[in-house]
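A single protein chain has been omitted; all remaining protein chains appear in their positions.
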């Protein structure tokens, strides 16, 4: 896998890694974070069922012991400032699960999105967001699914607008959508 | 958002802007059209329900008073020649709704597609088509949905083949798929 090179070894301030199911987006983002002295994994997922639990375990085994793992399903804007630091890379995996959690808790997703985007400029270290691109299929019958993909799409646009780099993963390979370097 | 620069201030003859749900494709196309002295919005959508009606209102508010708005759900090949002019950019939003309308009216979509593509070379000004990419999910159970994405996919191929520029919007950012400039 080709990871963009950086002499400092760290990704730029804010990176957004988008991709479909099993597109290699988590692995790509992990490789990026592992170039930092201190990779931090901020998990938004909750083990709702055994399928989800086994994915979480699989990801944790892959990352290995160098990583610090923090779980935060809802309050990203409150958690990120305490984790960011110049020698760390915080990997947020993933934004689509965060949107799911917000919807299940009946939070105002647009408000939470704004809060997240507004906390980013003050972070003292790089952050890499992973998220599922879910908007390229047929319009779902289900109104909740339509609301979900609308929320996710708007969130992606807002994060991408302030990000230094945006990648779309296709078959494990990054297509560069934005690069400010 | 990065809009491709053009010293004349107008997009090339035919532009196709594809993207998923909430990918920023309408906003990107609007920014392109607004560089013309006279932006024209050709709406193919009908307000079938309140969800749709509120999207239409939201788009109209965003565009503002400089725009001329024309509604035509079916006869694009008959309407475009009268709207195109060297000082206008006609934004057609969107082709997937047009395909939906044609299917609901039981028209021959392949025939209508051909009619649209054949009218393009004679237009006297630029036109920007917006359309949803809907073919990158799981095959739908529903035969109508499968027919819809086949029609949309073929239409996109035919318009893209004659277009000067084709963009795929990802998280509000354009990936250039074709550029003849």
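Going in written order, the chains are labelled A and B, and every chain counts its residues from 1.
What we mean here is this: a residue touches a chain if its C-beta (ideal position, glycine included) is under 8 Å from a C-beta of that chain, and two chains touch if they have at least 3 such contacts.
Just so it is clear, the model here is predicted, and its values are computed rather than measured.
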> Which of B:30, B:112 or B:133 touches the chain that is not shown?
Replying inline: B:133
> Touching the missing chain, which residues of chain A?
Replying inline: 1, 19-24, 51, 133-138, 140, 145, 148-149, 170-173, 175
>> Touching the absent chain: which residues on chain B qualify?
In response: 16, 18, 20, 133-139, 146, 149-150, 152-154, 156-157, 159-161, 166, 168, 175, 177-178
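What we mean here is this: only the chains that are shown with their structure count from here on.
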> Using CA atom averages as chain centres, what separation in Å is found between chain A and chain B?
Replying inline: 31
